[in-house]
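Shown here: the complex without one of its protein chains, the others still in place.
We just call them A and B in the order they show up, numbering each chain from 1.
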Amino acid sequence: MKMLKYLIRRILTFLPLMFGVIFIVFVLVRLLPGSPVHRLAGTNANEAMVEAITKKMGLDKPIWEQFIIYLKGLLKGDLGLSWNTSNPVGRDLLVRFPATLELITISLFNCLVLGISLGAAAAIKPKGIFNKISNIYGLVAGAIADFWVGLMFIFIFFFTFRLLPAPLGRLDILNSSPVRITGFLLLDSLLIGDLAFFMDAFAHLVLPVASLTVCFTAPIMKMMKSSMGEVLQSDFIAYSKMLGLPKKTVTRYAIRNAMPPVVTMIGYIYGFLLGGAVLVETVFAWGGMGQYVTLAIANKDYAAIQGFMLVATIFSMAVYLVVDIVYMIIDPRIEF
Amino acid sequence: MKGINIFFRMLIKNLPGLIGSIIILIAVICALFAPLIAPYDPEKPITEDNRMPPNSQHIFGTDEIGMDIFSRIVYATRIDLTIGVLATLLSLSIGIPIGILVGFYEGLFGEIVMRLTDLIQAFPVFIFAMVLVAVLGNKMENIIAAITFLNAPIYLRLVRTEVLSIKGRQFIEAARCAGKSNYHIMFKELLPNSLKPALIQASVNVGWAILLTAGLSFIGAGIRVPTPEWGSMISLGADSIMTGQWWSSFFPGMAIMVTVLGFALFGDFLRTYFNPERR
Partner (left out) sequence: MTDTILNIKNLHIHFNVNNGSAKVLNGIDLSVKQGHLLGLVGESGSGKSVLAMSMLAYVREPGIIKKGEIFFDKKDILALTEEELQKKYRGKEIGLIAANARAHLNPLLPVGEQIANVYSAHTKKPKKEGRIKAVEILKSVGINDAERRAESYPHELSGGMAQRVMIAITLVNAPRFIVADDCTNGLDVTVAAQVMDLLLLILKERESSGIFITHDLGIVAQCCDEVAIMYSGQIFEQAPVKDFFNKPLHPYSDVLLDSLPERRKAKPEIDTIGNLPNPLQLPNGCLFHPRCPRAQELCLREKPKIRVISPGHTVKCHYPLEN
């Protein structure tokens, strides 16, 4: 099967890249100023304590040995221990991954729907008011900081109008998450049939999702507009009209043919958002991956940083792979 | 001289481009003449007057520590603008020559360079920037270095693609037949043609660099308080939003928006300028 061969080829080229990433991060974190040992030991530690802690953290061994040990651990699925939370990094990430993923996936979905429809509408009527509005939106959206948008939304919708809850996490403080099936609160609440829980999770999602949507719809919209604009100028669209195909069909043809670069852009944004959503996560105290790694960097928590980078890179690579496959499905001219 | 005349004449007729240029000009003036424009010291709090809304004495209000927001915004141009422009210029200077070399020679050297850029671009951008700055230290020079490092691959790829597509064209063959050296071909023929898309991209990238700096500073991974920088100013005001003091975060955010917009508008104008068919 061609597809299988292609997948294997992709995974094989991905492995050296993965290795490069792990290696570079491994070295980088050890270049962070300050010593994690002293952070953990505190200011009053004596020599003996420092030595003991250094040994416990495995930092007494030479670097290449530390690296081998880490790699061995990876092969067993062990990402190491977080010195900050005292949990296995794997578990820490597993707890926080759904929070971030839920946020960025819902946001991306909105961006996709809005971006494609607005972009298509603007391309179809290039002299219309729609196009002018989308031009202005595109310029402005590319110039605003998503965390600033989040803060402004909080001011308007929480403080001024009291429409939405305070930015203190994914749920009301009085509600602890009753059940944890998938970690995706909207899904979990539906699975256990708890409507109040669903509404609570939903209400808390509105503003952070809105902030990301406002900022990231623009690049997708712009790509769709330019791609579709080009397609609409093409010979085959002109010919489709001359064949007497109805407007609906011609538009359908144009949208479909404009999709490939848009799909690539969507994939790139999705990969970017895993780490890039950290700012919005911070504003809304979301408890996601971004905040975890920010804290880890401040605390020189080596394993946590390495673990995050590993997961994030695998995620991006997986997204790019899916994007490429979708591209190949849409466009039969591309060969495996 | 004639080329520059045409440039300015076109600029004046292009309203968005003109607005963009004026915004950039204002930002540069603020950076150069900050002490003359800002009414207060950007790092000394006016102790009793903290958390004051915009009024006649402080047109943008004061922040949590009592510093005048307007003055800090003006002074912050020195940081944000410098980082944005310098980082972009450095990325261009590094990315473009390497891109031309790689595009021209291809071969093993090219492959290795491309794999390295793949590697750099595989990292989650924002977190990678955070780690780099943390390793190097939260100083302006280091932020410039980190952003340069992250952005150079973009220009490298862009220019390489241009070179690969132009390489086969007839005027290059003609130059070769005329006996021109490789060096001449690369830098007299290929470079000018590849430069256009790079410059258009650069204008937009200055905006991105500013946003990245602001983002890093916002979560404490960039410029540290109390140095005036738009992102860290927003973070100072973030907690007060919940109690209704909007001005602390609003104005720095607007400053970012206006400045980045200015560069984006200028970039759009450059696109029109470099593409005669679209004029």
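As a convention for this text, a residue touches a chain if its C-beta (ideal position, glycine included) is under 8 Å from a C-beta of that chain, and two chains touch if they have at least 3 such contacts.
This is a predicted model, so every value here is computed, not measured.
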item	value
Contact set of the excluded chain (shown chains only)	A
Residues from chain A at the interface with the omitted partner, ascending	233-236, 238-247, 249, 253, 256-257, 330-333
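To be clear about the criterion, only the chains that are shown with their structure count from here on.
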item	value
Centre distance in Å when chain A and chain B are each reduced to the mean of their C-alpha atoms	23
In the complex, chain B residues that touch chain A	115, 118-119, 122-128, 130-132, 134-135, 137, 204, 207, 211, 214-215, 218-221, 231, 234, 237-238, 241-244, 246, 249-250, 252-253, 256-261, 264-265, 268
Sites on chain A touched by chain B in the complex	17, 20-21, 24-25, 28-29, 31-33, 139-140, 142-145, 147-148, 151-152, 154-155, 158-160, 166-167, 271-272, 274-276, 278-279, 282-283, 290, 293-294, 297-298, 305, 308-309, 312-313, 316-317
